[in-house]
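Moving on to subunit A:
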Amino acid sequence: MNKEFIEIRWHGRGGQGAITAAKIVAEAAFTSGYAGVVMAPTFGTERRGAPVMTSLKISREKIYDLSPIETPDVVVVLDHLLLKEADVTSGLKPGGIIILNTPMAFESYSFKDYQLATADITAISVEAGLPHGMVNTGIIGSLEKAAGLLGIDILLKGIEEEFRTRKPEKNSMAARIAYERTVAGG
Partner candidate 1 sequence: MGTRNYRRKTSHSEHGPGDGGRTGSWRVERPVIDQSLCIPCKRNKEACFICWLFCPDVVISRTIPPKIDLEYCKGCGICAEECPTKAITMVDEAKFSDEVKDKE
Partner candidate 2 sequence: MHIIENGNVAAALGVKLCRAAVIAAYPITPQTPVTERLSEYVEAGEMKAEYIHVESEHSALAVCIAASSTGARTFTATSSNGLLYMHEQVQWAAGARLPIVMCVVNRAISAPWNVWNDQQDSISQRDTGWIQMYCADHQQIIDSVIKAYWLAEKASIPIMVCYDGYILSHTYMPFDVPDQERVDAFLPPFQPDYALNPKEPANLNTVTLPDVRMDVKGELAHGYMEIRYLLHEDLRKTLAVAADAEKRYAEIFGRGGDPYLESYRCDDADYVAVGLGSITYQLRVSVDALRKEGINVGVMGVRFYRPFPDAAIAKALKGKKGVIVFEKALSYGYEGALASDLKSALYEHLAGTGHLPLVQNFIAGIGGREIRTDDLTHNFRAATRSRIAKEPVWIGLKL
Partner candidate 3 sequence: MQAKTTILSLPTEEFVHPGTRACTGCGLAIAYRIGLKALGKDTMLIVPPSCLTVLQGLFPVASTKLPCLNVTFASTAAAATGILATLKTQGNQHTAVAAWAGDGGTSDIGLQALSGAAERGDNFIYFCYDNEGYMNTGVQRSGTTPIGAITANTPFKGKLQQKKDVPAIMAAHNLSYVAACSAAYPLDLHDKIIKCKDMPGTKYFHIHIPCPPGWGYDPRYGIKIGRLAVETGYYDLYEIVNGEFKLTAASEKLVEKRKLVPVREYFRAQSRFKILTDELIADIQNQIDVKWAGYYKQDE
């Protein structure tokens, strides 16, 4: 993957915190020396539970093009049921990475031309002490494990900062466990 300019598309549901997750990654990227970071949520009438998308562009230089991502390097899917509702691989570059939160085994999926990484973030998050359904911090661990963008430490720090008033340790723990348990393959 070209690490000068990275496009990550996040698929979640309204209220799942995909925007917060993308923002944590954006901040970590900026701190790591990426001058250009642009994170754009789905525009429009977002409703709780409905599928939503967020674009995250990371670049070594300032980004002038704020239009939505057409050919992502990575897609992050916060809920495996979204695979049935949305075309999550649309435009994904050949060899691109899919990060999937799923209770199912890695082997039960097959994505030709792409690299899949899975983890049961829902279960991991509960294990870390978070309420059921809070998956937006755990998924960051999986993203880092699969894409190896910024290093896990800066992301954990970012999570603790973002959640400083809302269980910072449990949130970073979820990401750390997910980082360790993510199954990635070709």
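Candidates were picked such that all candidates are chains of the complex that A comes from, given by their letters.
Basically, contacts are C-beta pairs under 8 Å (C-beta built on N, C-alpha and C of every residue); 3 or more make two chains touch, one makes a residue touch a chain; residues count from 1.
On a predicted model such as this, the values are computed, not experimentally measured, just so you know.
For subunit A, which of 1, 2 or 3 is the touching one in this complex?
Only one option touches subunit A, namely 2.
Could you list, by residue number, the parts of subunit A that touch candidate 2 in their complex?
Where subunit A meets candidate 2, its residues are 22-23, 26-27, 30, 35, 37-41, 43-45, 63-68, 70.
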